[in-house]
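One structure is given here, and the rest of the page talks about it.
All protein chains but one are shown in place.
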Amino acid sequence: MATVAQPIERQNYLNANYGWKSWLLTTDHKRIALLYLISITFMFFVGGFFATMIRLELLTPAGDLMTSDTYNKMFSMHGIVMVFFFLVPSIPATLGNFLIPMMLGAKDLAFPRINLLSWYIYMVSAVLMIYVIITGGVDTGWTFYAPFSTTYSNTNVVLAGIAIFINGFSSILTGLNFIVTTHRMRAPGMTWNRMPLFVWSHYATSVIQVLGTPVIAITVLLVAIERIWHVGIFDPKVGGDPVLFQHLFWFYSHPAVYIMILPSMAVMSEVITCFSRKRIFGYQFVALASIAIAVLGFLVWAHHLFVAGISAYAALVFSLLSYFVAVPSAIKVFNWTATMYKGQISYATPMLYAFGFIGLFTMGGLTGLFLAALGIDVHVTDTYFVIAHFHFIMVGGAVMAYLSGIHFWWPKITGRMYPEAWGKIAAGLVFIGFNLTFLPQFILGYVGMPRRYHAYSGEFQVLNVLSTAGASILAVGYLLPLVYLLWSLRYGELAGNNPWNAVGLEWMTSSPPPTFNFEETPVVTWEAYQYDDVPQEVPVGR
Amino acid sequence: MEQQRESSTLGMWIFLVTEIMFFGGLFTAYLIFRIAYPDVWDMGSQHMEFWPGTINTVILLCSSFTVAASVYFIQRGQNKMTALLLFLTVLMGCGFLCVKAYEYHNHWEEGTIPGPLWTYNTVHNPDGTTRPAPHQLQLFFYLYFVMTGLHALHVTIGIGILAVVAFWAWQGKYTAEYHNPVHISGLYWHFVDLVWIYLFPLLYLISNKHTAG
Partner (left out) sequence: MSEHIFPIRACFLVWIALMALMILTVFLSTVPMGHALNTIVALIIASMKAALVLLFFMHLKYESYKLSGVVFGAGLFWLLILFGLSLVDYLSRGTSGVPGH
């Protein structure tokens, strides 16, 4: 493995202009994607810091590392930062921004300046949230339920709410941009049914972002108003209803989890086809399943309110609907598995993450069905079972897919290959660390350990210690890519246009791509995923 | 140009859908509480002043007309007419805000600003006796202030946008071939009108008895 720094010669989007103005005032979707990559990585480690604090406190049954108020702030900030500042933007703002125009054969997104504005809005909201953290954070949980958030909490709820409100605009503008780009900017011959499934999934994500985010915006605004004005619609003293907060909050926040998982599924469709050397099984089904997830995802929110005081009838309706929403996700998993069947599998780092995703996402998703069953939910709601469920999907699923995508497209984005051996080691550590962290939590929840408590009954300690041990391994697994990916920027081997022999318009241009993506606008006359016509080997592990 | 026009139009419609969902949360709350407290809503509506509400509705409907007319004129390249009509729209928007300010002031005098400033605790019956005001009346007024307040904020933003577009139209920046900003700002203004078209009956016309105001 050569370690001599080899400069990239040809003019590309990275060396086209120099200077901070050329980056901070850029309208090139690829540069904006990198700006997002830096911000999002930073916020990921901020959220990870809070996770570390949580796991350290939970090593012992007594609440001895911090007070309960401080612990409340730890899990609240962990949730807020991870959900709004990492998971929601992660894949769309980085990989989506970078790849969607290229995958469609376009020069840029439909509204390049709005793309830049979207990043600035994200940065304003992130700076505001960092300020909230520095001045004490909030202790309401990322779900900031009324009346605690509106009346009784003594923390900076209003400012945190404003930060989330502003963050929502960033999400909406990105979604708006993707939708218009997909409708209007496809290259000649690129019909909807020839688009990579990556674009279909991001389109579905964007629909959710556009329709759902405004509702959390108004909800957060109403909490802020109620806090300032000392009266509001969630206040029983004037006939208001705290459960209405939960309805409005979860109307966005449930579809939000599909905002977080659909882009991950987008990456999976690309990675699995490449490393199985096969066309996707059931293109139409996967495409339409993405849309179905987006639509059905809006119909199930009150399964978060089963024990909150909704009517028994409503609970039944939402339980049934929640079973339906599992179906399109399952269809996708079956299709990916069928894609791999009789394929030429190779085990490059992105594919290792993809294997992890398929197993862990399936487990997480199935445990969602447990939770959709009213009888079980009454028993395990607000316990570690729920925490394990969503971390399996968000960490075992979304974060792994994010890492898979970063590694898969790293050579395209930077022109350099990452060191494959280290990639595999990190993937292994992430997988082992993840399972050790979160599998015990299913058991903990089932036997009764409640969530959001910093002290717990002694019999839960062994499993908690295992979980914290797993978290430390997971942390190493996440830090390694930070190190070797940065290392590869200078010392990594030069990647050619298509180091994976993958199929897709983005692989037909140089690595890194030129500023306007293609020398000439491509004219597409072939279907997606034509892996039958390309070499069967993947040049891996160089 | 056509491609650009269709893209920016699509972009604006998507943005308007986000606005629909934004106001939608408030309309949901309104719906739920109106069903729960129909008599309080009836009473609350009687505290709305009929003439300011109706005048505001007339103002906004007329302003939609001037905006639509301004698009007509720029499509024919008559940018000065467009600018004048947009400026007229801006004036009407300001008129709307003045009427709203007048109404808010009257509510303040009446003691029906929710929260710590609320002093409307007794209702005078027709026969001269009094009874305590239902506590849910504050809920009605809260929704009234938040919904019309948020709407007024959007009117203000619309005024700002249309003023800028009017100025540039006067400067000749838009032609028959290119006038996207006029078109999409118009869409935004029509949306602001649409929200009021629903707010007016839902807040002002619930009761059969209207207070003149």
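Order of writing sets the labels: A and B. Residues in every chain begin at 1.
Methods note: contacts are C-beta pairs under 8 Å (C-beta built on N, C-alpha and C of every residue); 3 or more make two chains touch, one makes a residue touch a chain.
As the structure is a prediction and not an experimental result, all values here were calculated from the model.
Partners of the chain left out, restricted to shown chains and counted across the full complex, are A, B. When you scan A:Leu35, A:Ala302 or A:Leu444 for touch with the missing chain, the hit is A:Ala302. Residue in contact with the omitted chain (choice from B:Met21, B:Leu137 or B:Ala169): B:Met21. For chain B, the residues touching the absent chain in the complete assembly are 1-2, 5-6, 9-10, 13-14, 16-17, 20-21, 24-25, 27-28, 31-32, 35-36, 38, 42, 54, 57-58, 61-62, 64-65, 67-69, 71-73, 75-76, 176-177, 186-187, 190, 193-194, 197-198, 200-202, 205-206, 208, 210.
Where chain A meets the omitted chain, the residues involved are 183, 207, 211, 215, 243, 247, 251, 298-299, 301-302, 305, 309-315, 317-318.
Please note the rule applied: only the chains that are shown with their structure count from here on.
Centre-to-centre separation between chain A and chain B, using Cα means, comes to 37 Å.
Of all residues in chain B, only 3, 6-7, 10-11, 14-15, 17-26, 28-29, 32-33, 36-37, 40, 114-116, 118, 135-136, 138-139, 142-143, 146 touch chain A in the complex they form.
Contact residues of chain A toward chain B in the complex are 110-111, 114, 172, 176-177, 179-180, 183-184, 210-215, 217-219, 222, 225, 229-233, 237-241, 244, 247-248, 251.
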